[in-house]
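A single protein chain has been omitted; all remaining protein chains appear in their positions.
First chain written, first letter: the chains are A, B and C, and each begins at residue 1.
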Amino acid sequence: MTTTYAKKHVNLLNIIENKKINTQYFILKVQAPHDISNLLPGQFVNILVADTRHAFLRRPISIYDIHPQERTIDLLIQVVGEGTHLLSKLKAGEQVDILYPLGKSFSLLESGKIALLVGGGVGIAPLLFLAKKLYRKGVDVHILLGGKGSNNIIETKNFEKYGKVYIATEDGSQGERGLLTQHSILRKSDFDMIYSCGPDAMMRAVANIAAKHTIECEVSLENMMACGIGSCLCCVTPTKSGHQCVCSDGPVFNTKTLEWNK
Amino acid sequence: MTTTYAKKHVNLLNIIENKKINTQYFILKVQAPHDISNLLPGQFVNILVADTRHAFLRRPISIYDIHPQERTIDLLIQVVGEGTHLLSKLKAGEQVDILYPLGKSFSLLESGKIALLVGGGVGIAPLLFLAKKLYRKGVDVHILLGGKGSNNIIETKNFEKYGKVYIATEDGSQGERGLLTQHSILRKSDFDMIYSCGPDAMMRAVANIAAKHTIECEVSLENMMACGIGSCLCCVTPTKSGHQCVCSDGPVFNTKTLEWNK
Amino acid sequence: MNTSKLKLAVKIGNLEFKNPVMTASGTFGYGPEFEDFIDINRLGGIVVKGTTLNAREGNNYPRMAETPSGMLNAVGLQNKGVDVFCNEIYPRIQDYKTNIFVNVSGSTVEEYVKTAERINELEHIPGIELNISCPNVKEGGMAFGTSCPSAVAVTHAVRQVYKKTMVVKLSPNVTNIADIAKAVEAVGADGISLINTLLAMAINAETRRAVLSTTTGGLSGPAIKPIALRMVWQVAQAVKIPIMGMGGIMNSTDAIEFMLAGATAIQIGTANFIDPSVSMKVIDGIEDYMKRHHIQDINSLIGGMLQQ
Partner (left out) sequence: MNTSKLKLAVKIGNLEFKNPVMTASGTFGYGPEFEDFIDINRLGGIVVKGTTLNAREGNNYPRMAETPSGMLNAVGLQNKGVDVFCNEIYPRIQDYKTNIFVNVSGSTVEEYVKTAERINELEHIPGIELNISCPNVKEGGMAFGTSCPSAVAVTHAVRQVYKKTMVVKLSPNVTNIADIAKAVEAVGADGISLINTLLAMAINAETRRAVLSTTTGGLSGPAIKPIALRMVWQVAQAVKIPIMGMGGIMNSTDAIEFMLAGATAIQIGTANFIDPSVSMKVIDGIEDYMKRHHIQDINSLIGGMLQQ
């Protein structure tokens, strides 16, 4: 199956809402000037923060959710440095320069299949839209969310709309205690696909578990990006077919194709 | 007479008000954390705009007025580029990083003397505080303001509190028509001092007129500044005693000392 | 003034460009990546990614670091080799109505020559940009561009086999760039292209490691504009052949500054990453500037900086 991807745009989008979740996370809701119903889960946008000395290039951010009727895109963002800090201060009514949609999507299971989505930290960002799409296709969706403590477990209510949610926290403050990769749900082998996004080490561990159960596994990778559209070759990851661009050949890769140890 | 200048500070000052005068001009009122009664007319402050790529260094801005009781400083600013544009967007309640007070002041005439203050465009900025000080000392203050059209003639009400105001506009929309330097008041020769600030060519013309009438003349110069405190030697102007720093030896110079044709 | 008659065309060697605005090698892919954003046929020219005789995987990641008003890259000439370019990529782009330049690189003089020979056969490629200045490869690359004899050796050898427009792209990592420009002019370069990236480095204080897998990389973006402008100006005094100027151009004002300093054409690099439609805005901005300053023919701007 080859997916046809939407034309890319670079536009000033209106900010409809900037919702603070806690000190670390916020959701930016922006409105596009045209149809966004062809955006796909796993795709991302590239945001121009502002002309500051510290955030010169755009910041890649996954598509957290879309509302085609309102033409709004939700972005779930964690404050980690100057760029995301400045984004957190944007207000409804202001505008922000966004390049979108970028990258390739997760492949979507067919009706009746069983999916496990595994998200660590802000790695849950591309998974909500995926859960929604899968749920609407009739896939049986299971979602495992993990983090250090309950502060890092956010948006569970939203995920519960589309599937069963499991939680792991390192400090045991919510769900099972321990690393997300130690959660009991990962001992089950009847999934047709595991989708994962989070810290590198976590995704590698999840991929290993999937391989052991011979379950297909797709991960959404990060990398340092300059262009986001496959033109600069800055964001490569080693794969069986050589260096591939995370921004345009990914960010979603089937773990079978990756050469993670190079 | 040697003036003793106040200790310099670098501080985040609270913005009390940002008053738009018209599309070009605004007055920023900031509050200092300590006594400012020793600030003098002709002195300036150096404002850190923000960490943008386009405004890396501080922006020098004259002290327009001070209110020692409220510890507030008024800055009259014209939007000319990115830096002043960003300053124009600051709001009451925000803070701004200011280095102050910088530079040497105008010399103040004694009671009973007659002063003419000549300001072109935003060159009126250092003259209001000067007019106020002179007026309070009992000097007879005359103020000539000029600009292209009535849009550039601002704040006359404020100046009228301290002296008689004369106006020249190039398009004749207010006061006498013509260049400020052609205004009839400049044909009078009974001033004890002419103080002037504005475009370079204007100040030179004023200085020539003063010289013809053998009136003392002080001008407030501009120059490209990096430090504002006399440490980088970037802002020099040629004088009879060699290159002097506009920021620390000036910005006010008696025109007798300048070597304007070097 | 009749603005419909604005003349934006410039020439390098015998080759006419409809306007001086080009995109820089390594920052514009091969063109198709930008089709969603701009009308490629409006560009004066494009320089495609550095091409070598054989395929190269380039350097390991991380290959990019952000710096104040700039970025480092350590791509290391990743490309599929000249054959794949000729057989697979060229057919997809040959109908663009703009001057396509291939940026030719290599580890040995022979590799440069063989690659240029192959490109010489392509009807719709009117020129090459000889890249003797890539800081991100272990062998060849920048080494050729940092001494006169080696710059001359490559340029001279390629000139024997390459018959169309050949510009030589210089490294800024040298003591005297004008000397190198004069040397390659003497052996037949049709133009000089400068600057490539400045050798630079970023360290992450928290991890205590270099940010790039290669430790050092090439600095581009507005941070280097003042250096690039100086070098274009110096080279313009030294040579008679035209210059393609680049380094930190973000808008039409920057582009005009390079032309005033002596560039006949300009290339936009890093700015494409920040705004993929920037090249169109630069063309528009140049036209506006010409109208505002009553300039009918853009050629009067080239080297048009007035004396102090």
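Keep this in mind: a contact is a pair of C-beta atoms (placed from the backbone, for glycine too) under 8 Å apart; a residue touches a chain by one contact, two chains touch by 3 or more.
Quick caveat: nothing in here was measured; it's all calculated off a predicted structure.
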Original post:
Per the definition of touch given earlier, which of C:12, C:128 or C:174 contacts the omitted chain?
Top reply: C:174
**OP:** Please pick, from C:223, C:266, C:283 or C:298, the residue that touches the omitted chain in the full complex.
**Re:** C:223
Original post:
Of C:256, C:282 or C:298, which sits in contact with the chain we cannot see?
Top reply: C:256
Original post:
If the missing chain were put back, which residues of subunit C would it touch?
Top reply: 65, 67-70, 72, 146-147, 173-176, 198-203, 205, 207-210, 213, 215-216, 219, 221-227, 229-230, 233, 248, 253, 256-257, 260-261, 289, 304-308
**OP:** Write the list of subunit B residues that the hidden chain touches.
**Re:** 7-10, 48, 53-58, 97, 99, 223-238, 242-243, 248, 262
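Criterion: only the chains that are shown with their structure count from here on.
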**OP:** List the centre-to-centre spacing of subunit A and subunit C in whole Å, with centres computed as mean CA coordinates.
**Re:** 36
Original post:
How big is the gap, in whole Å, between where the Cα atoms of subunit A centre and where those of subunit B centre?
Top reply: 55
**OP:** With chain centres taken as the means of their Cα atoms, state the distance from subunit B to subunit C in Å.
**Re:** 47
Original post:
Listing for subunit C: what residues touch at least two other chains?
Top reply: 69
**OP:** Specify, in ascending order, the residues of subunit B that touch 2 or more different other chains.
**Re:** 53
